[in-house]
Each structure stands twice: as C-alpha cells, then as structure tokens.
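Left out: one protein chain. Kept in place: all the others.
By written order: A, B and C. Residues from 1 in each chain.
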Amino acid sequence: AASFEDTRCKCVCDKTWDASGKETRAVFTNTTRSEQCDCEHVVKPLAPFLSCSRCLCRTETRNTTTIKVVVIFIICVVSLLFVYMLFLLCLDPLIQRRPTSYQQHTNEEEDMSSGPRTEDAAATTPTGAGPSPQAMSARQRSLLNMVSKEQKKWKGTVQEQRKNIYDRHSMLN
Amino acid sequence: AASFEDTRCKCVCDKTWDASGKETRAVFTNTTRSEQCDCEHVVKPLAPFLSCSRCLCRTETRNTTTIKVVVIFIICVVSLLFVYMLFLLCLDPLIQRRPTSYQQHTNEEEDMSSGPRTEDAAATTPTGAGPSPQAMSARQRSLLNMVSKEQKKWKGTVQEQRKNIYDRHSMLN
Amino acid sequence: MRHRHIVKKRMEGCWEQVKGAHDAWSGWVCVLLVGVAAGTCAGIIDIGATWMSDLKEGVCLEAFWFNKEQCCWSGPSLNATSLDSAIKCKQWYSWGQMISGGSDAGSYIIGYLFFVLWALLFGMLAAMLVRVFAPYACGSGIPEIKTILSGFIIRGYLGKWTLLIKSVGMMLAVSAGLSLGKEGPFVHVACCCGNIFSYLFPKYGRNEAKKREILSAASAAGVSVAFGAPIGGVLFSLEEVSYYFPLKTLWRSFFCALIAAFILRSINPFGNDHLVMFSIDYDEPWHLQELIPFILLGALGGLFGKFFIKFNIMWCRYRKFSRLGNYPIFEVLAVTFITALLSYPNPYTRMNTSELIKLLVSRCGPEDDVELCDYGRNLNMTDTFKYSAVAGNDVHSALWKLALALIFKMVITIFTFGIKIPAGLFIPSMAVGAIVGRMMGIGFEQLIVSNPDSVFFSNMCEAPDKCIITPGLYAMVGAAAALGGVTRMTVSLVVIMFELTGGLEYIVPMMAAAMTSKWVGDALGREGIYDAHIALNGYPYLDSKEEFTHTTIAADVMRPRRNDPPLAVITQDSLTVEETESLLRNTEHNGFPVVVSRESQYLVGFVLRRDLNLAIANARKTSDGVVSNSVIYFTGHVPVNPHGPAPLKLRKILDMAPVTITDQTPMETVVEMFRKLGLRQTLVTHNGRLLGIITKKDVLRHIAQLQNQDPESILFN
Partner (left out) sequence: MRHRHIVKKRMEGCWEQVKGAHDAWSGWVCVLLVGVAAGTCAGIIDIGATWMSDLKEGVCLEAFWFNKEQCCWSGPSLNATSLDSAIKCKQWYSWGQMISGGSDAGSYIIGYLFFVLWALLFGMLAAMLVRVFAPYACGSGIPEIKTILSGFIIRGYLGKWTLLIKSVGMMLAVSAGLSLGKEGPFVHVACCCGNIFSYLFPKYGRNEAKKREILSAASAAGVSVAFGAPIGGVLFSLEEVSYYFPLKTLWRSFFCALIAAFILRSINPFGNDHLVMFSIDYDEPWHLQELIPFILLGALGGLFGKFFIKFNIMWCRYRKFSRLGNYPIFEVLAVTFITALLSYPNPYTRMNTSELIKLLVSRCGPEDDVELCDYGRNLNMTDTFKYSAVAGNDVHSALWKLALALIFKMVITIFTFGIKIPAGLFIPSMAVGAIVGRMMGIGFEQLIVSNPDSVFFSNMCEAPDKCIITPGLYAMVGAAAALGGVTRMTVSLVVIMFELTGGLEYIVPMMAAAMTSKWVGDALGREGIYDAHIALNGYPYLDSKEEFTHTTIAADVMRPRRNDPPLAVITQDSLTVEETESLLRNTEHNGFPVVVSRESQYLVGFVLRRDLNLAIANARKTSDGVVSNSVIYFTGHVPVNPHGPAPLKLRKILDMAPVTITDQTPMETVVEMFRKLGLRQTLVTHNGRLLGIITKKDVLRHIAQLQNQDPESILFN
C-alpha cells in the first residue's frame, strides 16, 4: 500500500549515464520529513556517484485532506443535482400533469416599467432580497405550501431563462 | 595606466580562509572578452584551491563612451548656464540701467479673460507655439532686435514667476 | 436661514461621520467576503476539474480522490527512468490496464473507448444541468457582465443557482476535454458571489449603482483567481469589464482580488508546484533582433483573432437563426464526441490545455524527458540547459504533432465557444498562440544554432556553441499575442501574462507582440470577441472606448421626430387622474416630462411611469375624495377649491432635477454625458421650452445608424 504524504523533498539533478550507457534518473523524491532536504540526504544514498553540485532540492507540501474533502463534496453535489434533475425531468411531469404557466416579459423595461409587475418580477428571481410581500402574506399557510410556491416561482424563472436562451435566442449566443 | 573596458566577467564565490586564517576575496573580475566567463577561466587561475561549485559568474557590460559624452555635455551645459547667469546678474544691469517692467496678472483668469491680454500672455511664455502676431509684424526689424525682444519677453515671464514664488508666495510652497 | 442650515450640518457632522465610517466599513467587509468566496469557489473548481479530467484516463485505486499527478506525488518521480529500471507510478491505474490486463493494443482501444465515453458523459451532464437548473450559466459570461456593469439589468443572471450550476458545469465541461477554459466563467462566478453578498449590506443590495462597484471588484477577483494574478485582475476589470470605474473602488478591487488570490493560495490545491500558473524558471536575456519574430507573432495573433472572431460570430449567428439552435444538447454532445475522438491520438491535444501551455512556455530542464526536449546537448558544459542546441528527431516529430494540434484547436474552438455550457476562451486562444510561438521559437533557434557565425546573430552567441534562444519565451509571447488578438486587451493582458509566468524582464517582447496584435486586429475589424458577442445579442451597451466623432446634434436624435405625434407630457396643475390614466394606458414610455402648461412647455421635472402608477393606485385605494376627475398637482401649493373633487398632490414623486440639454448640443457631448453620468434619458430643451427626449436606446440606434448597421438590432426594442 502506498502512503500519500503531505510533504516531499524533490531533488532535480543533471542527467548522467551509468557505466552501461543507460540514462540515470534525474528526479529524486523523499517523503520522510525527518531528514533534511538536501542532496546529501536524498540523492547520495540512492546514487552515490552523482555530483551534488548539479542537484537542486526543494521541499514541497500539499494538503491531502483538502483534496479528499473537496472531491467527495463535489461527488455529493453532482449526484444530488443529478437525482434532482431526474426527478424534475421524469417524475415531476407525472405528478403535476399540468402545463406550467409563465408570463413573458421583456427584460429592460422591467426595472422602469409599471410598479406591480416589477415587484412581481423581483420576487420571482432567486436572488431577491428577503421575502416579498406576497410571501409575507403567505405566512399563515403551511410550510409545505411555501416551499412549493417558492419552487414554482423558481421554475418560472428558469423557464423564462430557458425561453430567452433556447427558444427566442435573444441572449447568450 | 588602467584600462577602462566595456565588458567584464564577474564571479562571486563563497568566502573561504587561506592557511594563515586570512579571509580570501570572494569577487573576481576579468575584463578580457576573449576568454569564456566561467569559474574555470576566471577564478581558477587566481585561486586554484577554490571550489567552483560555489561560484556564480556573470558577464556585465557598460558603455564608457556614453558616460564620457554625457558627463562632458553636462559640464558644458552647467558652465554655459553659469556664465550666462553671471552675465545676467552682473553685466546686464550695468548695460541696461533701467528697471524691467512687468505686468502682474493673475493666472487663472488669464485663459478666459479678455482676448488681447491673453494673446499677449501666450506670446510671453517661452512655450508659445510659433511666433506671435507681434513677432510677425516685427519681421522688418533687424534680427538683433528680435532676439532682444524675445529675451525681454522671456525675462518678463521669469520675473513674473519669481514674483509668484519668491515675493507673493502664492505658488510652490 | 442659510447660516442655520450650516449649523445644523455641523451638528449632524458627528453622526454623519459614524454613518460614513460604517458605510465604508460595510464596503470593505463585503469585498472581503466576496474575495473569500471567490477564492474558495476557485479552489474547489480547480481540484474538481483536474480530478475529473484525469478520470477519463484512469483512477487512483487506493485513494480515488487523487488525480494522476497527486496520486504519483510521493512515489518515485513521474517522468524519469529510474536509477535501476523503469519504475512507473504504480498507484495509478489506467482503464485499459485495469480491464485488458496487459496487452498494449487492447489497452489502447479500451483507453480510447473510456476516454470518449467519459467525455460524452461529462458533456451531457453539463448541458443537462445547465438546461434544467440555470440556463443563464452557459457561455463565458463576460459580455453579459460588461453589459450589466454598463447599467443594464438582467434579472437572475447573478443568482444562487447560476453560481452553483456554473461552478459544477465548468468542472464538467473542462473535464469533458472540450476546447474551452475555466477562466472567463470564473469572472461570472465571482460576480455571482458579489451579487449574493451585496444583499447582506443594504447600502449595496438596494442600490444598483453601488452594487456595480461590488461587481467591479468581484470581476477583478475572478480574474485574480483564474490566473493567480491580482494586479492583472484589477486592470482587467478596469480596462475590459467595468464601465464606470471610480478611483475609490480601485483600492477596494485590489483588496478583493488580493484576498481571493490569497485564499486560493492558502487552499493550495496541488502543493507548491502550482503557485504561479505557468511559472517559468528562466531569465535569459532576449536580443534586439528577436523583436522581429516577436512582432511577427503579434501580427499572426492579430490575424488569428480577427478570423476567430469572424468565424465564431458567423457560426453563432447561424446557430441563432437556424434550426441548429433548437438542439443545444445534441450540439454539445456532437462537439464533445468529435473533440474526444480526435484529441485522444495526439498527446498534445489529449493532455489538459493548461498543462499543454505550461509545457510549451517552459524551458527544457534536466528532468524533462518529453519529445520537445530531445536536444543534442553537451552535458559536460556548465549550465548546459541555458544554451540552445541542435534539435533531435523527437523534436521534429513533436513539431508535426504540434502543427496538427494547432489546426485542430483553431477549428474546434470556433465551434465550441458558444455551445450551451459554461465555456471560457482564454485558455484555448492562449494554447493556439503558444503552439505557434513554440514552433516559431524552435525554428528560429535551429536557424541560429546552425549559423552561429552569421553577422546578424553574432551578439546572440557567447561562443559558437553558446547561443541563447529560449523557445519557451516565444510560446509565451505567442500566447499573449493570440489572446490579445481575440480579446483586444492591452495593458491588462501584459500584466496578466507576466504575473502568470513571473517573467518581469520580458515585458518589452510581450508588449511589442500585444501592440502589434491589437493594431493588426483593429485594422481588420475594431471589435473584440466580447464586443462582437454584445453586438450579436444586441445588448444595449454604449461602448466607452470608441470615440464619437460625428457632427450631429441633439435635435437630430431626439424624439419626437419631425412627423411623429407630439411628446407625451404631463402638465403640472391641470391634468385629471382620468386623463393621466388614459395616458398611461396608451403609451409605453418609462417616464413623462412635467411641464408648466401644454402651451408654454416650460420644463418642471420628470416623473417615472412606475411612480405615477403606484401613486395613483395608492391614492385611489386610500386617499379620501380622489376620484377620476381629481386634478393632479405637481406644484408646491395647491389652490383650495371646495367645490371640485379633492386634488391629488404628487410633488414628492416628481424628480425636480432631470438632466437637460439644449437642442443644439453636439451629440459628442451628449454621448459623453450618457457615458460618464450613466444616464438613461435626457430631456431636450430650447430656450427653456421642452422639445423632446433622448433615451439611451435612441443614442445606441443613432450610433448604429451612423455605422451603417441595422438600428433595430438593439435588444428589447
């Protein structure tokens, strides 16, 4: 079993050839921290005939834990997204069985156009700051309702984005 | 007589001590271009006992002609200025024997103030683009007159600067 | 009165100061958070992308979370024959090796198959995720961010889902081996972070103009983490992305960029090796006559940029208007399949593009056993790797492969940039430039090595066998030239390049190439790729770099035109609620000028459609007595009329300080005012009377008309 250390000492030497004319290796690494990182301790034991004047040694560190945690985190995120995507694509239409409506509105007009519509548009974006008035008034309803409403809003936004990009080709070409 | 070369090879080695405990020199230079610039050619002949692994050699160039020309040019300029200054300070007042008049004007107003005065001011600056109208009309007069007029204008500018800085202390404090 | 005013000010001074300090503080905290978030995202994406990329080839069985390099990190060195025998990295198992056991041909075919399948899987996943969760996450994002920073609002473009999907999609797209980079999308990701965090601070979340300051800083952080180049990031934000870059945000942007780079460096995903992206370890001098190839490289870069932009835009236009646009996921799959199929056989296309660039810009050292470094060196010389030598056979075969890789990359990138997954352009164009540069560098090197005694090259050789030409430098210069040709960046490009490589002394070569590239590119066509995409999409973006040199005046541009119906105006004290409502119904303007009377047309102010709508609806609901024929008053004092219906006072929604110009104002000045003051509209007056209105769209249409373009292509018109 290999050990995956966090520190190594890497020495790069000039290439030479041994007696049989074969090229010797030029890079030597050593992962035991206890020894000093110089040619005498790293290269000499392996290749006593190499001249240390042509070697350059350097300590290098990495963080294996970070890599492990991040990669596992990424796998989880991608899997979750994948499962949720499958749910949305396959099961959701079966459950809901009704066409999702969305209102088409033009983007630039929005931030200067009639008040209520703008309010509405702001509330449908996932980036909206805090709950919108409508959401506030929905406090009486159950939590489930709120979640499903949020989800519907989000779906509306996504559908509109999809419309902009995939159908009307008005953005991001 | 020393020779002042344009190229040298400079080798810097680690300090060592000779048999008598005296520090040896660490820097070796060689100005003969023909030889190669490395430890073998520069350090070894002088100090055969030094290890070349601890020496670093570098070719350096300079341009002695540039230095010579520039320094002589500077000496000339400074001398000329000095002589002219002496002339202005000592002889000029004796020759002219009349107070140089200058018109005081405030600077910001200038570039938006009444036309003729601005024209005038522009013409008095040494940076004015091309000859001013007055200078054009003076084409009939002799060259000497023109030079003396230019000089007078320049003196006016300088006197005004002097006034601003040394007397009124309104600028550059 | 005035005196009292000042005294009041002074008393407020202390409180103002506290408020001001808090305000400034919140800005700093916000950019700090943005920097930390951008750095973290970049770290995660870096690790994920390299891991997934290597997954195409094999897996580190004992610790599956390592990529190939990390897997072999602590064992015997990667690319050197051992002292005794050829010890390969034992921990890494390629798919071929695992399945076929040992046979070489079978292993190759299985490896090929897995390579293509993984690529297709990644590409498909990326395209599906983008389509299902956040369509705005596709593309590079820089054109849109430029547009947003110029004052346009795209709702949801910088949202949470976009951030998540763009990050994941970027990893998948890069891992699929497509010819795209993750550097452009980093800017988008950082801007998403900026937008999300700005909602924590009311000062920034509620004010679009203030939020743009944060976004400017965030885009600096994006480039900073993409390349590890904080200063380059700030300059990129200043030169390329930001529209208004007030100097007070310069410092904050730099702080943000630096924090992001610092966080990324602390995460230090792959150990010390990768601190500077393409770090070079040489500092050999360059010689004056080398400027000729450098300038040639610049010209080639400019040409490449021009043609790349032209064909890419052509293809995007085709996609936009043809049936191709209806099959985005199929398109991604097709491009992925072709890319994977063609790139496996050639080692220079199979490897990660940024690794390829790194290989090309570096000098051959003693530890390099690759084809490109097969030189006949005299190993008894000191500093043998500093000097050029005669190339061996392997170099020639490498040149052939590089040439093939060059053609492949050039063609495939045109089709790749614009497909509906997150995709940046920096790395592919740099790769193209670096290949051309390295090839030219090797050619020049061999020319000189074979003629060391020539008069032209005499100062480049210390001795006949000691000539210094560094092909890696040519690759670096070529990369800068190609990137400059495509993006038309200048100063920021040079700074990014030298932060990227650490080659501070090569600023003149880089500069010469970048300059030539820009000049050649501009001579062939003024637009960079981002501007071209902005124009293709018709975003309302008023370019702040182009000079407006025409002599038209405001009267030529303003609405209403000669035969148009008169301008819809509101009088300050005579219009009834009903009339106003019908005006609101019948027009679609965003706002209305308020005048003294319809006859005199003296301008009083400007009122926004939204405010007017809200105010009337509100008054109808709550105020007692406001009915359809109530008169709306925008004046300070309202005449008391006990018989008529209750008046509606709307002075508080009136903007008393609209920006006005006279009809004789040159359009040059008007354009400058729109740019510098960030106006949306300006009112045109003559002797104090209102004549018309000029909106940003009118200006854009006018400019398009003067450039003989279709003025109606401006978006959302």
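Operating definition for what follows: contacts are C-beta pairs under 8 Å (C-beta built on N, C-alpha and C of every residue); 3 or more make two chains touch, one makes a residue touch a chain.
Fair warning: this is a prediction, and the values are worked out from it, not measured in the lab.
**Q** Based on the whole assembly, the unshown chain contacts which displayed chains?
**A** Counting the whole assembly, the omitted chain is in touch with A, B, C.
**Q** With the full complex in mind, choose from B:V70, B:L91 or B:V147 the residue touching the hidden chain.
**A** Counting the whole complex, the residue in contact with the absent chain is B:V70.
**Q** Have a look at C:L258, C:I295, C:A513 or C:L650 and name the one touching the chain we're not showing.
**A** C:L258
**Q** Give the residue, chosen from C:K90, C:R206 or C:K545, that touches the chain omitted from the document.
**A** Of the listed residues, the one touching the omitted chain is C:K545.
**Q** From the list C:E239, C:E290 or C:E445, pick the residue that touches the absent chain.
**A** C:E239
**Q** Identify the residues of chain C touching the omitted chain, counting contacts across the whole complex.
**A** Per the touch rule, chain C residues meeting the hidden chain are 2, 5-6, 9-10, 16, 20, 230-231, 234, 238-239, 247-248, 250-251, 254-255, 258, 262, 275-276, 490-491, 494-495, 499, 502, 504-505, 507-508, 511, 515, 518, 544-545, 547, 549-550, 552, 554, 556, 561-562, 596, 602-605, 656-662, 664-666, 669, 672-673, 676-677, 685, 687-689, 705-706, 708.
**Q** Can you name the residues of chain B that touch the chain not displayed here?
**A** Residues in contact with the chain left out: 1-5, 8, 10, 12-16, 18, 22-29, 31, 46-47, 54, 58, 60-64, 66-68, 70-74, 77-78, 81-82, 85, 88-89, 106-116, 118, 121-122, 125-127, 129, 154, 157-158, 161-162, 164-166, 169-173.
**Q** Which parts of chain A face the unshown chain closely enough to count as touching?
**A** 36-39, 59
The criterion applied here is as follows: only the chains that are shown with their structure count from here on.
**Q** Could you check chain C for residues that touch two or more other chains and list them?
**A** Residue numbers touching two or more other chains: none in chain C.
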